[in-house]
Each structure stands twice: as structure tokens, then as C-alpha cells.
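Only one protein chain is missing from this complex, and each of the others stays in its spot.
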Amino acid sequence: MIGRNLITPAKNTWCPGCGNFSLQFALKSVLGELEQSGTSLDDVVLVTGIGCHAKMADYLNLNSIYSIHGRTIPAAIGIKLANPRLKVICCAGDGDCYAEGLDHLIFAAKRNADITVIIHNNRVYGLTTGQYTPTSPLGFRGRSTPGGTTELPINPLELMLASGATFVARGYTRKMEQLRSLVKQGLLHRGFSFIDVLQICATYNNMTDYYHEHVYDLKDHDISGFETAFRKAREWDYNSDARIALGLFYQQVMPTYEDRVFAHPPDNIDSQKRIEEILQEKM
Amino acid sequence: MIGRNLITPAKNTWCPGCGNFSLQFALKSVLGELEQSGTSLDDVVLVTGIGCHAKMADYLNLNSIYSIHGRTIPAAIGIKLANPRLKVICCAGDGDCYAEGLDHLIFAAKRNADITVIIHNNRVYGLTTGQYTPTSPLGFRGRSTPGGTTELPINPLELMLASGATFVARGYTRKMEQLRSLVKQGLLHRGFSFIDVLQICATYNNMTDYYHEHVYDLKDHDISGFETAFRKAREWDYNSDARIALGLFYQQVMPTYEDRVFAHPPDNIDSQKRIEEILQEKM
Amino acid sequence: MNDISVLIGGKAGDGINSAGLTIAHLFNHLGYRVYMYFDYPSLIKGGHNFAIVRASEHKIGAHRETADFLLALNNDTIDVHTGMMRPDTEIIYDAGNATRATGTPVPVSGILNEESAPLIMGNSAIIGAFAKAAGIQWDVIEEVFSRHLPKETAKNLSVARKAYDVAQTKRVVPVIGPGHLPVITGNEAMGLGLIHGGLDAYISYPMTPTSNLLHFLAEQAPHLPITVVHPENEIGVIIMALGFAYAGKKAAVGTSGGGFCLMTEGLSFAGQAEIPVVIVMGQRTGPSTGLPTYTGQSELHFVLHAGQGEFPRLIVAPGDAEESYVWASLAMQLAWKYQIPAIILGDKTLNEGTYSFDRKELGEFHPDPEISGEGLVTGPAYGRYRLTGSGVSPPAFPGTPDTVVKITSYTHDETGLSTEDAGISMIMAEKRMKKGARLLEEIDRLGAVRTYGDRSSPVALLAWGSNKGVACEVAGLLGIRVVQPIVLSPFPLRQMKEALSGVKRLVSVEDNMDGQLGSLLASRGITVDNQVLKYDGRPFSVGELRGRVMEVLK
Partner (left out) sequence: MNDISVLIGGKAGDGINSAGLTIAHLFNHLGYRVYMYFDYPSLIKGGHNFAIVRASEHKIGAHRETADFLLALNNDTIDVHTGMMRPDTEIIYDAGNATRATGTPVPVSGILNEESAPLIMGNSAIIGAFAKAAGIQWDVIEEVFSRHLPKETAKNLSVARKAYDVAQTKRVVPVIGPGHLPVITGNEAMGLGLIHGGLDAYISYPMTPTSNLLHFLAEQAPHLPITVVHPENEIGVIIMALGFAYAGKKAAVGTSGGGFCLMTEGLSFAGQAEIPVVIVMGQRTGPSTGLPTYTGQSELHFVLHAGQGEFPRLIVAPGDAEESYVWASLAMQLAWKYQIPAIILGDKTLNEGTYSFDRKELGEFHPDPEISGEGLVTGPAYGRYRLTGSGVSPPAFPGTPDTVVKITSYTHDETGLSTEDAGISMIMAEKRMKKGARLLEEIDRLGAVRTYGDRSSPVALLAWGSNKGVACEVAGLLGIRVVQPIVLSPFPLRQMKEALSGVKRLVSVEDNMDGQLGSLLASRGITVDNQVLKYDGRPFSVGELRGRVMEVLK
């Protein structure tokens, strides 16, 4: 069945103006395109965390795990090892993936697991009504930090590059064409794809004006050079005023985790017979 | 009381030849020196994880938390916020701090918490009898990976630089003078100090010969330049054959987490009176 | 008896919670005790939110199933709540949005236009109209708005006044007294109680229903000697709290079931290392994410046994704002006295419920003075785990001259060095157990099981946590007894038996499927005869519980 309706009957409860709508549209249209060009949507799995972003699992008519806060990635890796034929996408939040579950993200990059991780980086905890996240700027006044935060943000692109990610990109929910293209490239990349998406949170952290003034598209950028990519990634540190580059920062082809794990598939052995053999050895 | 005996009566159970002895000696002698120059050892706290490294808490006659696997850092930050006068040292393992509790490490760096984290990086789980860790090379045959691991190691220095650490160094348990100097500098650094120590595990991962051939001391290295430090850190990726630089890679002075948290100390208010005021406001 | 129930409903983002709170304050200023239940789904804008505000001459802690006034900001409020309407329910509605309503229309958008007020002030219009309908004097509104709507008070008042003037008085809510009380949520009561108990640091990762405790304490922190930290995750939270406690600072943390899971390893560490910590654990509907903004009481056994190994822990489940205050303070004090973890087991209904807070109810609640004859010896001879008669070792903190303070997650000797010796292991296990026994003695003196209603009735409702309120009210209506254990660990068996003396028929009321308190009692030899269980995430209304109890008593 081609031309699946990708939208479920679930009532959409994102706020008006929320950047998640753009991400939903981008995913929907990219998946539609992939379906046209032969990918079966039956083989696509979406894993989400917990947060506003995670409602994507309710809204997209795809195989999905609506998991728990911070844990998209281990689930995605499990799925991929269980059935490497599946295409696995994580829609994760910045609280979700940069605070609660940051370690998993780094390990996914280190392993070059063949999954695509999209961070709905609104730089705030949306669903729990507006606390700072690891990418909120120093001094951010959220509900847990009414006097302003006392720590600098992380730069997720920098961290991902340092962790060995083979596809590192930044998108923005108000740049639809680019967003679609990044999502598509990420999905087509063999290996670990990471896309940090600057997502507008209309209610708790509406950065539209700021982003409007600061973003620009990467052009004439060599995506194969680590050092160039790293320098670009450091141009904006998610804190100070600086130009914010959007696009694909880095891409490299490397053996994936699944390639390595399944490099020596076991002989086609009958488990029950093998139990007997093992017991024999133990006699 | 100056001249405290820094060794407890606990029986030392590290294997003969274990690099932890060097770390113990380095800590002991640096603390002795600091004591001579006026630091009260009563104000020093050691926090360890769980693993061979962690026995340091039993062996050093210091205030200590022998904590749980992977959790040195949050304990250290709690102590530091509770009493900023204390000097807090974490002795953590590579399994402990790079696998089980990696997220805390990155957050400590991001916050520039004024603690010193020493990783006993033997690149193996010692106490659980020899499994691979996040810094074991690809293909490492440990007890959980008898056929060799299927993932590349992380480069902890690179990660720490990308996370905002303000003091990043690498030592080696067979280079005592340097090790002592790095530990001392780390302890004196105001802000987050990170020292990855290549620690010989005599039993499960004796890399002495390899390190012997590959290590060299950083010389004429500009510790204030992030890019230089980062490039140096990438010289060896904990996997491929390369020269292994030892020494201080990077140091920078920045406001610490505690500086920021306590920037506006509350007025000297009587809590019980304040409860009454709050209740009044709620009437 | 004067007893008024008001429902106000609208979309998330309409400010229903604060409108409800304002109405509660109006009643408060008329001399009533108030209670508010706030119902909202897990979303930020849209959906359907409602608050039920109740006012009574007596202490209350539950909502009624019918509304005397129904304030509708939209049609959903009319459609969803038909079940709450009686023929005499006064409906006051936004004429522009709640088009399917009948009753008192309020020309909200017109008023806002006239006052060039923002949409969110529509609430003030509805409240103004309601106040008039309820015969509330204008000066009461003025006072409440000035005290509780500090932002743009004047404009809010103008909006309210316009609506006040167009509405008619329908049913006068009489002034019953001059006195008014603080109106606070369970979360706020717990926060204040923790401060009373000596809180130095509150550490939390946001999670409904305790996020608001984090927000409350974060707001208060600049005016108090406390540090509030929101770290990377709940593992960091609990371990950071233990770091604070090790260094001598009284720390509390807050979370709900999912976050509590991540704290269980630290909890066990606290048990072994004998580090005090207070955990505010707000229950909601599980399993897992479940219904994140709805209520439940299904973690009783989990908190009783969480963490590997056996060690004493204090678990208290307060039932209203006063108990939240008292037992939060006691939890902190007792945790420190016995060097154990303490858990304040709340539930969404309690934590986010709003209550009148009557200081007169607090009574005396001081733990016995420190365990005597257990003098602290610092200096080189100090042993963090020195064996004493009570099992409690005198604490010292890093920074004490010539004193080495060692704590550990391993089995250890008196100085805090690891040991694998069988004998010492046993002694240390018994040391920990002894603390639990001593704590139980103290608990027994503190009134850990309370009774209400007709204390001579052979029929008793057994309720815990937020169900205290609804159970007391139903017991009052039916002339039966209520037994409410506040302390659940160590289990106050003697007090429980006393409270149950003469009871022939025990009916438990719980917001779970398994009847968890019932099975805790069963393990102590006390049999619950009937169970009234609810597990749809919604708290019992008085009428609903009354019906369910009557049914099982038939």
C-alpha cells in the first residue's frame, strides 16, 4: 500500500505556532518521498521520548515507541540490532536527550549506530511548563531558575563531533526546505545521523526574532573535514551572540555498529542441539 | 595537626604492579605538600565510585564518600555547594565515569564546578574481572566481548574539551613526577579539573609496553589555546597507533559554578519568620 | 450548613487554575474553609481544564459531584460537565464562547475591548459576574484582587467591575466570619514544612505533581538560606542531595514515580551509608508515564521496598495541608535524627490540591530531643559508624578539625572502612535495624494513626493520603469512623490496632487496583473487609465515595 495517510486520528495538542508542526510536516513529507522512491513505510520506526516533541509518536501514522523520558536511543539501537532492515528515527527533546539521557546519545555516536536522531531543541522543557534545559543560555529565567540559570549551555554539535557522529547537522523549524532536506539526508545516511533542530516554542521560549536575525545557511562548506566542521560548530555556542549556521556540518562514511556486530553471523545452528552439546562439554 | 598519616590501616588489596599504587602515592604526596603549604586536610574530601580505583577511599585517611558505581560527580557537586570551602577530589574509574555515569561528567565540565576529577583509566573493568570499557580499543577481547568489541572508543579529552572543561590533562601511572604535578595543578585550579590517567591494570590490561613506546611529554604547548589543545587531544584517539601526549593540554580561568550559584547570597533571614510572611501572602 | 461548590472550566492557557484560586480566596475572605481540585490534561494550550472550588464552614478536603455555580469560558465546559449540573446550578458564561450555555451570560469580549484588556483577563470578567451572582460584596473582590493579582490589578478590577455590574445576584453566599486563612497547595505546605524542619537545599528535576514544589522553592530561595538546584536528571538529584547531607546540609528532593525509579539506587546507598535525605514522592496514575497529570496511590509498596537490601526508612503520607506541613518538617527532623532516608508520599490530588491552612491544627510536633548518652567525640578517634545503644552514631561533617569522616556504600566497620567480615556485617545490619525500632517508638508517640468521625462506630473507613478528606466527609454523612495512618513505615501497628479497636467492618478506600494499604495491613494480621478502589486517575468526589461505600455496606 503506497500513499499511506501519515497522520493519525489523534487530536493534535501542540500550541498554535509551535515549531513541532514544522517537524511533523518535514517528517511526513520526507517519508512520503521515500515511500515514493521505494522505501516501505512498514519498515520505518519512530521512537520518541517524553515531552511536547514526543507527541510526534501519537501524530504520525508509523510504527512507533512512545518511550520514556530520555530513553529514545537505547530503544532505537535495540530495534536496529533486532532487525537491521528497519529504518529507525528518534524524535527527542533537548531536556530528554541532552539532560536526562545524554550518555545514550554519546554512545550512539561512538558506535555509529545506523539511526537518525532529531532533537526538537526548543531550549526549554515545554511539557513541564518552562524550565531551562542544557541548551538554554546562561541566565535563562525558567520556572526552576526564576533568578536565571547559573551554568553555560552545552554545544550539542561540538559534543556530537567529539563523540564520533558521522552525520551532524543543524536545522531550524522556520526553514522548512532546509529542514526537509536535512531530515532526508539524515535518513539516507548510513550510520549515526544527528540533527539538532532549533525549534520554536511559542509558549515558553519564542526565539523567532533572535533566530531570524542570526541564522544563515552553510554554503561552500566542506562537510568531509572534521576540523572545518568543528570550527563551524563552535561559531555559535548557544549562549553568546553570534551567527548561527544552519545545514549539514559534517558527514563521513564509516562502518556502522550493526555492520560490526553482524560481521560474523553465527552458523545456522539449532539451539536445542547446541544446548545438548554444551551440556556434554560440562560432563 | 599537621603531618597527618595519610594511609589508613585498611589492608591494601590491589594486585601487585597495579597502577593504582602510583595514583595513591601521587595523591598522598601532593596532599602532603598542600598541607605543608597551609591547606588543612580536614577540608579535603575524596569521592570515589565503585571499582578497583575506588578502594582509594579505604586507603587514604581523608574525609571520603565511597559512593556507588558512576556517581562520584553529583556527590562532589553536592558537597561543594553545601560547603564551598571544601576541596573535593573524585577518583573515578573509566567504566564508572565514562560508561555508567558519563552524563554527570559532562555536566560538571559544563558548569565548571570547582572539583578535581581523576580518572583511573585502565581501559578495562578491573573489579568485575576484565570487560571492555568506553576507552578500550576496537576489537578488545574482554570477558563480555570474547570475540572483540564492535565499537570505537571515546576520546575523553576531546569530549571534555567539547564540554567546556577548564583544565584538561592526561597523566600516566608510570610517570610519577608528571602525575604528581598534574594532580597538584588540578587541585590548585579554580574550576573543573579533569585528569585522564592512563593507569596500568597489571591483571587485565597491561599496556606498559605499548605506552612505553608511545608516550611523550607535551612541551612548548600553549595551554591557553582551545584549538591547539583540541588538535593535540585528537592526536591519539585511544584506538589507532599514534604518539600519546602526556601533560596539561588546556587550562582557562572562568567563573565557577559555585561563584555563580552564590553570586547573590540571601539576606540573613530567619526561616521561621519567613514562613510566617509567606503564609501571610497566601491569605 | 453553608457549602458551596463552584466549577470553572476552559482551555489550557485560559488561566483556569489561577481563576479557581481567586475564587477560593473570595470564599476565604468570607470566612470559609476552601478546597480546590484542578483537573488538566498533559498539554500546554487547548484541551479542557477545570477547577472545582469548594467552600464550607468546616474543614474540607474533597470536591462535590455537583456544582452550585458553573463558570464556563467555553462550550466544552458545558458539554463535559452536564453531570455536575442540578436544576438550581447557576451557570455564568462567556457569552461569546460558551454559546450552548444558558444562565448568566457575560459579554466578555465586549468588556475586554472596552478596557483594552488582554484575553487572559476574561477570567476576571467571569469572576466579577460570579461574585455578583453569589452576592459577594465588591470590597471583598477588591481586596482579593489587590492581594492576589498583583500584576495589573487595576485593569483586572475594572474588567471584573464591568461584569459585576451587568450580572444579577442569584444566590447569596453569606459571610460567615471575618477570619481568613492562608490558602496553599499541598506542595506549598510540604515546602514550608521542609523549611520549618531545617531545609538547606532542595534539589529536583521537574516532574508532575511535584514540579510546583520546585518552582515554589526556587521562587522563595532568594529570601531564604536555601539553595535550590535543578540538575541533569534524577540520579544526579539524589546523589547530589547525599553530597549535601554528607557535608552537613539538610537536603530534600522531589519527584514522581518515574524519577523515583532512578533514585532507588541512591536510596539504598543512603540506607547503607546512613545519610539522611527527604524524598517528596508525588504519586500519579501509572504504570510508567500513564496519565501524568492525574492522581493515583499505587506506589505505596514500591516506596516501602525500593532499593536493594534492608534498612529503616520513614514513610509518611499526609492527608491535607496541615499534615503536609507537620510531617514534612518531622520527616526532615527524623531523617536527621536517625540518619535515614525519609519519604513523603503524596499524590497529585494532595500535592496540587489547594487547601485552607489552619495553624491551629498544627499542634505540637517536636521529635524527642536527640538520643541521649550518645556523645560526639571528634578528633582522630572519630568513627562515623560508632556503635551505640540506639544504633545512631554521632555525626560529624568534613571540615571538623582532625576528624576524618568516611561514609561508604559497602558494608563497613565503625570507622567507615569496608569490611567483608561476617560478624561485623551482622552487627552493622542489626545497628541499622535498631534505629528503625527506636524510630518506631518515637513514631508511636507522635500520633501516626489518626481517627475521625464517629470513633465508636463499628464500621470504619481506612484511608490514606489525599483520601483523608473525602473519607472524613463521607464518614460524617454516614456516621461512621475513619482510620488514617499517616506513617506507613516503620509501621505503627500498636496505634493502628488502637485506632481499629471495636471496628467490626473495615472498608479501605484507595486510589489503586491492588488495595495496597489493605495488603500492608494484611501482612500485619489486620484484615480489610471491603475495598473501595478507584484507578481512573480521578479523585473520589464526596457523592461518589458515599455511593460506593453504601454499596459495599449494603
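Which chain is which? They are A, B and C, in the order written, and residues in each are numbered from 1.
In this text, a residue touches a chain if its C-beta (ideal position, glycine included) is under 8 Å from a C-beta of that chain, and two chains touch if they have at least 3 such contacts.
Just so it is clear, the model here is predicted, and its values are computed rather than measured.
> So one chain is hidden, and I want to know which residue out of C:99, C:113, C:169 or C:288 touches that hidden chain in the complete assembly.
Of the candidates C:99, C:113, C:169 or C:288, C:288 is in touch with the missing chain.
> Which of C:359, C:504 or C:524 touches the chain that is not shown?
Selected residue, touching the omitted chain: C:524.
> Among C:53, C:157, C:218 or C:306, which one is in touch with the chain left out?
Considering the complete complex, C:306 is the one touching the chain left out.
> Which of B:203, B:239 or B:252 sits in contact with the chain that's absent?
Of all options in B:203, B:239 or B:252, contact with the hidden chain holds for B:203.
> Quick one: say which of C:95, C:261, C:387 or C:493 touches the chain that got left out.
Answer from the full complex: C:261 touches the omitted chain.
> Suppose we count only contacts with the excluded chain; which residues of subunit B make the list?
Output for subunit B: 13-16, 50, 52, 66, 68-70, 99-102, 125-129, 131-132, 134, 143-147, 203-204.
> Can you list, in ascending order, the subunit A residues touching the missing chain?
1, 8-10, 40, 42-45, 47, 50, 55, 57-58, 61-68, 71, 74-83, 85-86, 101, 103-104, 107, 261, 264, 266-269, 271-272, 274-275, 278-283
> At which residues does subunit C meet the chain that is not included here?
Spelled out for subunit C, the touching residues are 41-42, 235, 256-258, 260-262, 264-265, 267-269, 271-273, 283, 285-294, 296, 298-299, 301-302, 304-311, 408-411, 420, 422-423, 425-426, 429, 433, 512-514, 519-520, 522-525, 527, 535-538.
Quick note on the criterion: only the chains that are shown with their structure count from here on.
> Contact counts by the stated rule: is the higher one at B-C or A-C?
Counting C-beta pairs in contact, B-C comes out ahead.
> When the C-alpha atoms of subunit B and subunit C are each averaged to a single point, how far apart are the two points in Å?
Using C-alpha averages as centres, the distance is 41 Å.
> Measure off the straight-line distance from the CA centroid of subunit A to the CA centroid of subunit C, and report it in whole Å.
Chain centres of subunit A and subunit C, defined by C-alpha means, are spaced 37 Å apart.
> Multi-chain contacts in subunit B: which residues touch at least two other chains?
Residues 101, 103, 107, 261, 264 of subunit B each touch two or more of the other chains.
> Return the residues of subunit C touching two or more other chains; collapse runs of consecutive numbers into ranges.
As it turns out, subunit C has residues touching two or more other chains at 221-222, 232-233.
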